[in-house]
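What you see is the complex with one protein chain gone and the rest in place.
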Amino acid sequence: MLHYGACYYPEQWTAEQAKDHIPLMRKAGVTVVRMGEFAWSRFEPELGRYHFDWMDRVIQDMQKAGIATVLCTPTAVPPQWAVVKYPQILGMDRDGRRRHPGSRHHACKNTAEFQTLAEKITRELAKHYGAMDSVIGWQTDNELGGSNTTRCYCDNCEKAFRDWLIAKYGSTDALNEAWGSAFWGFEARQWNEIPLPRVMPTGNNPSHWLDYVRFASDTQIKFHKMQTDVLRLLAPKQFVTHNSMGRFDEIDYYKLAKHTDFLSWDNYPDAHGDPMMSSYEHEMTRSHKGSFWVMEQKSGPGGSAKDGLWGEPPDAGAIRRWAWQAVANGADGLCFFRWRAALAGAEQYCHGILDHDGTPRKRYSEVALTGKEFAKIGPQLERTRVETKIALIRSFDCLWSIERQPGAPGFRYDDHCFELYRAVKRTGHPCDIVNVDTDLNRYKVVLAPCLTIVDDATAQSLTAFVKGGGTLVLTPQSGARNVHNRMFDTPRPGPLAELAGVTVEEIRAYHHGQTHEISFARGSLIAEVCAVGGWVEALNCGAAESVAEYRDGPSAAKTAIARNAVGSGQVYYLGVYLPREILERFLSGLVPVLPIKDIPEGVEVVRRKSAAGRFIFILNHSGERQTITLPGQILDLLTEEKVGPKITLSANGVLILKG
Amino acid sequence: MLHYGACYYPEQWTAEQAKDHIPLMRKAGVTVVRMGEFAWSRFEPELGRYHFDWMDRVIQDMQKAGIATVLCTPTAVPPQWAVVKYPQILGMDRDGRRRHPGSRHHACKNTAEFQTLAEKITRELAKHYGAMDSVIGWQTDNELGGSNTTRCYCDNCEKAFRDWLIAKYGSTDALNEAWGSAFWGFEARQWNEIPLPRVMPTGNNPSHWLDYVRFASDTQIKFHKMQTDVLRLLAPKQFVTHNSMGRFDEIDYYKLAKHTDFLSWDNYPDAHGDPMMSSYEHEMTRSHKGSFWVMEQKSGPGGSAKDGLWGEPPDAGAIRRWAWQAVANGADGLCFFRWRAALAGAEQYCHGILDHDGTPRKRYSEVALTGKEFAKIGPQLERTRVETKIALIRSFDCLWSIERQPGAPGFRYDDHCFELYRAVKRTGHPCDIVNVDTDLNRYKVVLAPCLTIVDDATAQSLTAFVKGGGTLVLTPQSGARNVHNRMFDTPRPGPLAELAGVTVEEIRAYHHGQTHEISFARGSLIAEVCAVGGWVEALNCGAAESVAEYRDGPSAAKTAIARNAVGSGQVYYLGVYLPREILERFLSGLVPVLPIKDIPEGVEVVRRKSAAGRFIFILNHSGERQTITLPGQILDLLTEEKVGPKITLSANGVLILKG
Partner (left out) sequence: MLHYGACYYPEQWTAEQAKDHIPLMRKAGVTVVRMGEFAWSRFEPELGRYHFDWMDRVIQDMQKAGIATVLCTPTAVPPQWAVVKYPQILGMDRDGRRRHPGSRHHACKNTAEFQTLAEKITRELAKHYGAMDSVIGWQTDNELGGSNTTRCYCDNCEKAFRDWLIAKYGSTDALNEAWGSAFWGFEARQWNEIPLPRVMPTGNNPSHWLDYVRFASDTQIKFHKMQTDVLRLLAPKQFVTHNSMGRFDEIDYYKLAKHTDFLSWDNYPDAHGDPMMSSYEHEMTRSHKGSFWVMEQKSGPGGSAKDGLWGEPPDAGAIRRWAWQAVANGADGLCFFRWRAALAGAEQYCHGILDHDGTPRKRYSEVALTGKEFAKIGPQLERTRVETKIALIRSFDCLWSIERQPGAPGFRYDDHCFELYRAVKRTGHPCDIVNVDTDLNRYKVVLAPCLTIVDDATAQSLTAFVKGGGTLVLTPQSGARNVHNRMFDTPRPGPLAELAGVTVEEIRAYHHGQTHEISFARGSLIAEVCAVGGWVEALNCGAAESVAEYRDGPSAAKTAIARNAVGSGQVYYLGVYLPREILERFLSGLVPVLPIKDIPEGVEVVRRKSAAGRFIFILNHSGERQTITLPGQILDLLTEEKVGPKITLSANGVLILKG
């Protein structure tokens, strides 16, 4: 079933204000609402006194209208009585300032009192709603770590961090060795000598820091798992998800997603950003379990809680296009944020489907139209999945290592991952976003950008993949560090050197826009010349053959890109960051050719498949009319007419074909 | 009487350094000095021991020279013994950092010990000086809230805030309802559950915040009133004022000014800013009581206490021009800051009339020349007032609401108010700056820009004004919020919808410079076309007629500006921010025509009137020679010759005509 609905906050509306809400939902095709994530102070107005009847009534009213409920554990905001009773539950930022109440995410998840209260409210809710039919599933908390609160610097976290380290290292000697604490005399001989990486005069030890940010991520995951465990026990028939934040970079979602039925996320596209960014995050969220929900989908002018700006209005047609883009990329459920704009509180300018006055206007009409389409197409998509032969390894260890030490000014690991992702998408292929420990054998091509931290298991997995016929693409900074974020004492790319057939002779980082030219000596780009800069690596080819060379500068005639044939596969080592267009052409030479070719920039083509059929989604994000050539005539599911081979999409146009 | 003088700090000069001061003052026409606002540590060198004789001598010496004294309560800086004895009197900033001593404004006005000490020193001063003839009045404290200290985040303020809320709401239920605390589960059920809006992970509740900033403003006002009450009792014949800071935005000066005889302010014009800004602030300060003083008037290169910069030098003639600009706009007294540049302390680069070495130079000569003119013209201005038929509503509730949530990037309420003010001034009219509760019936035209917060009384007052024949101009964002900063659940402009005869169909905020064109369909600007952007509202006309429409974009053909005839008056609702030149022409079509026409940009014309006569001030701020046509020949009071109808003013030129 394809779920379609909205985030709804019954506690914020008077009966008078709410009286048209459910009838309008029905008319708009809403099948599900998400509720409750900020209602702790209503559910438990004082310590140990629980009130659920107000929510029961809403759930029942929804059920009568054919609308199911996803219920949230309300732990994103503790009630104020809890803050007053246990002031130590307030987290602390890196500057040593408490995270004061008044907004959200202020509680520290390593504080015992908060853990107890959160476990208790989860248990009570699960007991009460765990067997209620129209409650189909649970969302734990909301946007864990949001507003950059993953990393807490309070004393309880310091103690918990030490426990985490004891469990990991066993002895301070092992820790000192792992961290290289001899540097700047940071050795610990008692566990209580290990501090959090708070504000210090200059840079912290990157090994210390990496363990801390892993610990902070684990803290959130542990909190989520505590709730999941309760829900599994008391609500065994309802699904459990968490609505994550796409490429949010403070929590290892690979670990978190293991304790869900599927992961969800919040999609607030930026009209001035790259339209493929949403797909990147859709695929990222889908890759954990093969399916996902968009639990919050922008449905109007956004608006920041913090700066009080009224966001830009979506184009007519954009709301519908975003909804179908989610489904195209594998979503099985989608809730708009939010049903109606809030009259009070920090998100007054985060618009809903309805404006503050509750009047249905243009956005409601578009949602209702899309609701009809969902109702029509949804049943046919049952059990369909997005399948792909391409994977991109995106590792939180690498991300965090490069967050601490970007190397080149302004370099961001995730931007580089997205750049590769984008190039894959231009070929028409979906792309799984996976962790280093994923079984790669189902893929033909694996991109492993900036794989700076590499352990032996990863090196072996990549080697096996290549030997088995796969194509692996490595980019700069690979194989530099061990899992403790220490540099290897062997030439780069360290444990990947044999696989790649190269070693790095010299790295040159440029901070003032300097560039070099490289020229391709073989392969599909032979004789091409392009400029590279920022961070360039001169390679020594061992077993590998040189594919591209520097034409100028101190590394002139040295290899910039090498290819190594290993077993029945191959490895490309890119010592440079290729310009967008060259990168696209380079990757398009590596991936299988698809039936729909020459997809214009800004148009997205995705397929969902099952034994029962194959659905092609064509989405025009470009803002302009676009023409595409299909391999033949295909059934348009919305109009129920055959279209093609030449088809034209208007701006914001969406085609759903069955072929 | 027109008072003319300087701020003087006798405690900072040795007898040797000071020996020429009073003779030079006399020569310069000084009639008044302001003294004492930072002298608490001299007045009370230890707890309960008072020393006034040193000041007595100065006041007597001044009196002998014919110079009156305005004395200040010295509460802007507590003595260091008080800080050591009661460290809790130090305020706290939003980051939780104490406001440490060493500069000024560091005391928290909600701390009992400070309140007691401040009341005591005020009482002792009032007892000692309350009957002294040559002390003509009092200034309370100095620049209350200066250096952004209005808002204190200490524990004493938290307690006082709760008391303030108890008095306002009576019950936490009423507060929760008013604030919409259900949003993000912020409900309070005990008063001690309400925190200050300290540093929190994301944005605070705008209702919580608005009450907090009102409370912080009230705290300063209460402190001022405490002093005023003492002075009224013990010094009943002397006036009480406070020197405010023009458009400083943290204190509701409407409330504060009620507890004064007149308000004063500090005028430090920026040579690179708009010359009308000083007039805006003069009129703002005058509008409270019909008269005002400039208590500190820039008299040389300024200089910031904080960044140690030496300000730009005023042009020759600018000091005189600024002095007459104040008088033209209604000032009855003016003190230059400061008599002589400080040899020590943070304001070494805040220049006085005299340089550090005490040598009279160019600036002294200009002050002395102006002193002569003041002596000549002053007596004729007795009991004259600036009168106007135009008012601009500038509400602190709206200002604070928009401070928290500006809507469009970079939008500032006060800048928009000034833009309208400026357009009025171009027509030659003065403009009162008034609060929402002002009796509007004495005006012909009322501008109510961005009146986002509206209560029923205001809506009724505006309606009565229009029905009675007035012209009201509303601009975007009107009627969006109730007095608790919650959004209305009815279409915009909410309680003003009936009066304006429109509702807002859609708001589009643009963050990337996008614009639309509108064209005028009727009125004085018929057929004009102009570009609008930033924030645009598409209007549905009810009773109103469309005056201008969008020519392109998603709102093409929708109304941008509407006019509603109501009773014998009319309301304009501007859904857009008009470009400067169009705005000027639009407003000039609404206000009465004056005898002096076609005033060049940068030239200001103002009138002071009484039963005895009518004085026209013409000030050339433009930096260039300018020509103006008078309605005939008029007496030039400075030269005592008839001039006109065509007159020419040099750069910085000032004409004072009697006609």
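Per-chain numbering from 1; labels A and B assigned in written order.
Rule of thumb we're sticking to: contacts are C-beta pairs under 8 Å (C-beta built on N, C-alpha and C of every residue); 3 or more make two chains touch, one makes a residue touch a chain.
This structure is a prediction, so every number in the text was calculated from the model and none was measured.
Residue-wise, the contact with the chain that is not shown comes from B:105, picked out of B:21, B:34, B:105 or B:484. Of the listed positions A:195, A:579, A:602 or A:644, the one in contact with the omitted chain in the full complex is A:195. In the complete assembly, the contact with the undisplayed chain comes from A:507, out of A:18, A:65, A:316 or A:507.
Among the residues B:210, B:276 or B:342, only B:342 touches the chain that is left out of the figure.
Contact with the chain that does not appear here is found for just one residue of A:23, A:96 or A:542, A:96. Only one residue from B:1, B:316 or B:594 touches the chain missing from this view: B:316. Remark: the residues of chain B touching the chain excluded from display are 9, 11-12, 17, 38-42, 45-46, 74, 77-81, 83-84, 93, 95, 97-106, 146-149, 272, 301, 304-313, 316, 341-349, 356-359, 361-362. If you put the missing chain back, the residues of chain A touching it would be 95-96, 179-190, 192-208, 404-409, 484, 486-492, 505-512, 535, 554.
Note that in this section only the chains that are shown with their structure count from here on.
Chain A and chain B have centres, each the mean of its CA atoms, that are 49 Å apart.
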